[in-house]
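Sharing a structure here in structure tokens format.
Note that one protein chain is taken out, while the other chains of the complex remain in position.
Let's turn to chain A:
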């Protein structure tokens, strides 16, 4: 977004000492003063949006965007894997449903079964575990990748 106003600088607050001269002040500010909110060069203002310093500092210190967690998913015996964003699911049920559509086969978790594909995962210790034993939120914290085992392996 660009400034089309003759008021050269948007930052008309005290931070900027170059103010428009009185002759320019009659320009209608509301028409063309814009905020380049999508410009990556824009430095964060300290006085907008109007939130308290404590919240501003908290938000600045965030680890980053926690809205996605992509992990690799392999079907045993199939060399090419897939990738899934686990944050898109609300729990194990929706994960399984999605895998069902993705791999076109019923997959279960939480128990061993001779007949069905069983979902397993590698945790952050490098161990392969059965999916479904721990709360979903804890699972998101520890999962590294998924593997769908073939029937009759156990």
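The definition used in the following text is that a residue touches a chain if its C-beta (ideal position, glycine included) is under 8 Å from a C-beta of that chain, and two chains touch if they have at least 3 such contacts; residues count from 1.
One rule holds in what follows: contacts and distances are computed from a predicted model.
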Please identify the absent chain by the protein name in its UniProt record; candidates are "Vacuolar protein sorting-associated protein 26B", "Large ribosomal subunit protein uL3m", "Zinc finger protein ENHYDROUS" or "Protein AUXIN SIGNALING F-BOX 2-like". "Protein AUXIN SIGNALING F-BOX 2-like"
Which of these, A:48, A:70, A:100 or A:128, touches the one chain of the complex that we don't see? A:48
Could I get the residues of chain A that touch the absent chain, sorted low to high? 12-14, 17, 19, 22, 25, 28-30, 33-35, 37-38, 44, 46-56, 58-63, 65-67, 87, 90, 135-138, 140-142
